[in-house]
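With one protein chain withheld, the remaining protein chains of the complex are depicted in position.
Chain lettering (A, B and C) follows the sequence in which the chains are written, and residue indices restart at 1 in each chain.
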Amino acid sequence: MGSCYGENIRLMVFGQSHAPAVGVTVEGIPAGEAVDMERLRAFLARRAPGNSEFATARHEADEPEFLSGLHDGVTCGAPLTAILHNRDVRTQDYAETRYVPRPGHADFTAWAKYGEARDYAGGGHFSGRLTAPLCIAGGICLQILERHGIRVSARAVEIGGETEKAAMDAAIRAAKTAGDSVGGVVECVIDGVPPGLGDPMFGGLENRIAGIVFGIPAVKGVEFGVGFAAARLHGSEHNDAFIVRNGAVETKTNRCGGILGGISTGMPVVFRVAFKPTPSIETEQESVDLRTMESVQLRVRGRHDPCIVPRALPVVEAAAAIAIYDALLSRRKERE
Amino acid sequence: MGSCYGENIRLMVFGQSHAPAVGVTVEGIPAGEAVDMERLRAFLARRAPGNSEFATARHEADEPEFLSGLHDGVTCGAPLTAILHNRDVRTQDYAETRYVPRPGHADFTAWAKYGEARDYAGGGHFSGRLTAPLCIAGGICLQILERHGIRVSARAVEIGGETEKAAMDAAIRAAKTAGDSVGGVVECVIDGVPPGLGDPMFGGLENRIAGIVFGIPAVKGVEFGVGFAAARLHGSEHNDAFIVRNGAVETKTNRCGGILGGISTGMPVVFRVAFKPTPSIETEQESVDLRTMESVQLRVRGRHDPCIVPRALPVVEAAAAIAIYDALLSRRKERE
Amino acid sequence: MGSCYGENIRLMVFGQSHAPAVGVTVEGIPAGEAVDMERLRAFLARRAPGNSEFATARHEADEPEFLSGLHDGVTCGAPLTAILHNRDVRTQDYAETRYVPRPGHADFTAWAKYGEARDYAGGGHFSGRLTAPLCIAGGICLQILERHGIRVSARAVEIGGETEKAAMDAAIRAAKTAGDSVGGVVECVIDGVPPGLGDPMFGGLENRIAGIVFGIPAVKGVEFGVGFAAARLHGSEHNDAFIVRNGAVETKTNRCGGILGGISTGMPVVFRVAFKPTPSIETEQESVDLRTMESVQLRVRGRHDPCIVPRALPVVEAAAAIAIYDALLSRRKERE
Partner (left out) sequence: MGSCYGENIRLMVFGQSHAPAVGVTVEGIPAGEAVDMERLRAFLARRAPGNSEFATARHEADEPEFLSGLHDGVTCGAPLTAILHNRDVRTQDYAETRYVPRPGHADFTAWAKYGEARDYAGGGHFSGRLTAPLCIAGGICLQILERHGIRVSARAVEIGGETEKAAMDAAIRAAKTAGDSVGGVVECVIDGVPPGLGDPMFGGLENRIAGIVFGIPAVKGVEFGVGFAAARLHGSEHNDAFIVRNGAVETKTNRCGGILGGISTGMPVVFRVAFKPTPSIETEQESVDLRTMESVQLRVRGRHDPCIVPRALPVVEAAAAIAIYDALLSRRKERE
C-alpha cells in the first residue's frame, strides 16, 4: 500500500487522472479547527494547471467538494473527505501509450505491478493530478499550523541549472520551445517549529518529511540543512554552536537544518528537494511495444508542463505541513 | 514514536548506549528462513567498533543473543528478538555533557523532548550503537534476499571531499590528527530487484528507503539515480529509453536509479546517502549550560570515529535490505 | 482515530448522517478483481432502509458512486473509493436533541469528546448510516472471497428473546406498536476458510473479527464457537477431537468455532454478535439539557427501526468478509 500517510492524522489520497474524481480523506484532525475556504482555494490555485504560460493547458476548476468532516465550516472530529471532479478528460490522448510506456513515467512499472488491469489513462493513480488532493489536506494543515505560529514556505532555488529568477524563466521557455523540459530544486523553510518535535530513528523529522515528499511525482532527492554539502565539511565547520538568545537556547548557525537526532532544535527546519525534468517531452523517444516486445519510436502527445517546479511549490509546502502537523500532534501526547 | 519500521515485517529497535542492552524485534518474517550465524557475525563485524584505525576505541563483542523467533537456527514464525549486551560502558565520560549539549548531537533536542528523564549517557537511544541491532535485522534480511537473487552493496564514493580510496584514507587520517572529523557520501546498489516492487505515492521505494535510511545517525540527504544532478538535466537527457534485452523490457540507461513512479523497473536500484562529519570532535566548541543558561566552552571527550562512513557501509546495506524485503513481501500479496 | 481498519487492505469509512455523503476508501485490493455491480446492489439492498415493515421510513437510493479504483469494472490497484449521497435528510428532526442527548445514543459521548464542534445531526459519524459504506467494502470482499471458495452467511438466532422466526417477527411488531424496541443475536458462519489464517496474540481471527464487528453500532458482545457457554463446560466436553476426513485433518466437533490459538482450523468459523435494542424509542425518557444542566423529559422523534437486527445481517457479513479477506492476504505473504 502506499497512498496512506501519518501517525496521528491518517491521510489517504485516492483517484486516478481520468477517474470520476481525485480526493483525500484525513482522519485525526481534532474537532474545532476552522477551514478558511477562500484561503484554501487561493492555495490550490497556485498548483492548478492552466494558470501560467509554463503549465499544461489542461483546465480543471479544482474547486474542492467537501463530503464529510466539516460542520458549519469547522472540523467536527469525523474523517474529512474532499474531492475534485475530473472534468477536462481526454482519454483518447493516451490510447497510444497504453502498450508503449513513456520513458521516465510510471507506465511501465504500473504495467509490471498491476498488469492488464492497471488504469493507464493519463498516468492513472501516478498522475501529478493526485497532488491536488494532497494540497487540500496540506492547505488545511497549513491553516492550523499558522494558529500555532508555524509557517511553511517553498521557493525554487534552481531551475535548469539556473539560480536567478529571470534565467530560470528563460530556461523553462527555451525548453518549451525545444519540445523539451527542465528540472529544478525547491527549498522549503518551516519557521516557528518548537524544539522537541519528531522522534528518534525512523520517526525523525527527516524520515517523516522525506516519507511524504518522495510521494510527489518527479522528486529524486531530499536533503536537510546543508545536506550533501555536509559531506565535504569538517566537523568543526559543520557543527552548529549552541548559544542563548532571548533567554532560549538556539544554534548560532543552522547547518543542521533545524534538526538534530531527528528532533527539531527550534531553529527553522530547512530542506531541499530535487525535481527531475518532466518526462513528457515532444522529442521522439525510444520505447517498446509491450504486446509485441518490439522497439518503437514514441512521440508523447497530450498537455504537459515544460517544468513542474513552479506548480510544485505549494505541493512541497502541503507535504511539509502535513508532516509537521502530524509530528505536532505526537508532541501533545508527551506532555500534559 | 519512531523506533518501529515496516509494513509487512515490523521492526522495533530498542536500547540505549549505556542501558543493559540494545536489541531488535522483527515480526513478520515467514517461518522457515534459515539464519547463517557465521555470516551474520561477519556482517556485524564490518560495523563493529574497534576494528580499524579509524574507529572508536570502544570494544563490544557484538555477539548477538537470540531470545526468540528461531528454532534450530530457522525462523519459526514468531517475533524474532536479538540483543547485544552493553558491556564496555564508561558512563562517567558523559557526566560533563549531561547539561552541556554537544554541538551537532541530539543532546539538546533529547532534553527539549524528554526533559530531565532523558537517558543522556552516551547519546542514549540516539547513539550510533543503535545501528548494531539494525544490522542484525538487516543482516538476516540480506540472507533472505540473496535466496531471491537480490544483492545489496554499499561503498563510499566520497569522504572529506575526496573520491579516491587513498585520498579518502588520508582525509580521515588528517582529520583524526587535527582532532576533527570528516563526512562522506555512500552509494548503495541493489541488484536483482524484480520489476513491480514498491507502491504509489507514500509507499514508493524512494519513500520506503529514505524512511529507514534517515534513521541512521548523521544522514542528511538521500538521492536516487542521478538525484540532485537530475535537476540540471533536460528531459531528453534524463529519460531512460526502454529497450528489449534477453526478452525482457529494460532501460538503456539507469538515470532513474531503477525506480519510476515509486516502483522498481527491474534495473539496479541506486541511491546515495550524505553523511555529515562526526559531531564529536576534540576541538573546543561553544555550548550552553542548560541549568544556568550561560555560555560554556566544551571539549568532547570519549571515544569517537573521525569519520563514520566506513562503519556506516553495512548499516546502509542493512537499512536497504530491510526496506526491499518489506516491499518484496507486499508483492506476494498482489499475485497468486 | 477509529474509522480505519485492516493490515493488508486499509479501509477508511467517512461521512456523517447529514453530510453531503457517506463513503469508503479501500486500499490494498490487488488489481484484477472484477466487481459485479448487480450483486453489490442486491447486497446493499438487504441493508437499505425502507425495504421492510420493520425498518425506518428514511429512503435513500443507496446507489454507490465509484470515484476511483475501478477501471472497466475491475480493480486497478489504486485505492477504491465509493460514496453514497445523503439526499433524504431532515435535519430539523434533530434540532431538539442538539443539547439533549438521547439515552443509549452517542449524542452525549460525542459532545464529551468533540464539544460544540461535533456534527450532532442524525448521530453524525456515529449514525447507523455509516454501515452502508461498510457494506460496499464488505460486498466487494464477499465477491472476492467467493472466488477463493469462502462463503459468509449471517442469520438472526434470537430477537426479543425469541428464537423462532414467527415469534421474532411478533416481538418486533409488538415493540413497534408499543413505541419500544428489541435487540437480538446474530450468528455468522464462514465456510471454506482454509487452515492457517490468522496470527498469534492480537492478530488472531477473534481479535480481527471483534475489532471490526464492535464497530457496528449497537453491538455489545461477540463470542466464538460455543462462546460464553464454554465457560460452563469441562475441558473433556469442550475440546474438539482431531480426526481425518477426506485425507485432511478436521475436528470431529466445532465447539471452538473454527479457531484455535487465533488461527483457523479449516472448519467453519462461527461467531455470534449481541445487538442491544435500538436506543431510539418513542417512550418518554429522562435526559439532561447540556446548556442548563437541568433534567428534561425527552421523546425521540425521527424515523427509527424497532429492531435493527434484520438490517444488520448483511452488515455482519460485510464486516466478517473484510476481516477474513484481510487475513487471507496476510497468508499470501507467508508462502511462495
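In this text, a contact is a pair of C-beta atoms (placed from the backbone, for glycine too) under 8 Å apart; a residue touches a chain by one contact, two chains touch by 3 or more.
From a predicted model like this one, the values you see are computed outputs, not experimental measurements.
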Which displayed chains the unshown chain touches: A, B, C
Selected from A:Glu116, A:Glu284 or A:Glu334 as touching the chain missing from the view: A:Glu334
Which residue of C:Cys76, C:Ala121 or C:Ala210 touches the chain not shown here: C:Ala210
Touch residues of chain B, complete complex, unshown partner: 1-4, 8, 10, 12-16, 19-23, 25, 27-28, 31-32, 65-71, 74-81, 83, 110, 113-119, 124-125
Residue ranges of chain A at the interface with the undisplayed chain: 8, 28, 30-31, 77-78, 200, 329-330, 332-336
Chain C residues that touch the omitted chain in the full complex: 1-5, 7, 13, 101, 103-106, 108-110, 112-113, 125-126, 130, 158-161, 175, 178, 180-185, 195-196, 198-204, 206-207, 210-212, 214-215, 217, 219-228, 230-244, 247, 249, 251-252, 256-257, 259-266, 274-281, 283, 285-288, 290, 293-295, 330, 334
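Everything below uses one rule, namely that only the chains that are shown with their structure count from here on.
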Chain nearest the overall C-alpha centroid of the shown protein atoms: A
For chain A paired with chain B, centre-to-centre distance based on mean C-alpha positions, whole Å: 25
Geometric centre distance via CA averages, chain C-chain B, whole Å: 44
Whole-Å gap between the CA centroids of chain A and chain C: 37
Interface hub residues of chain B, defined as touching at least two other chains: 200, 330, 334
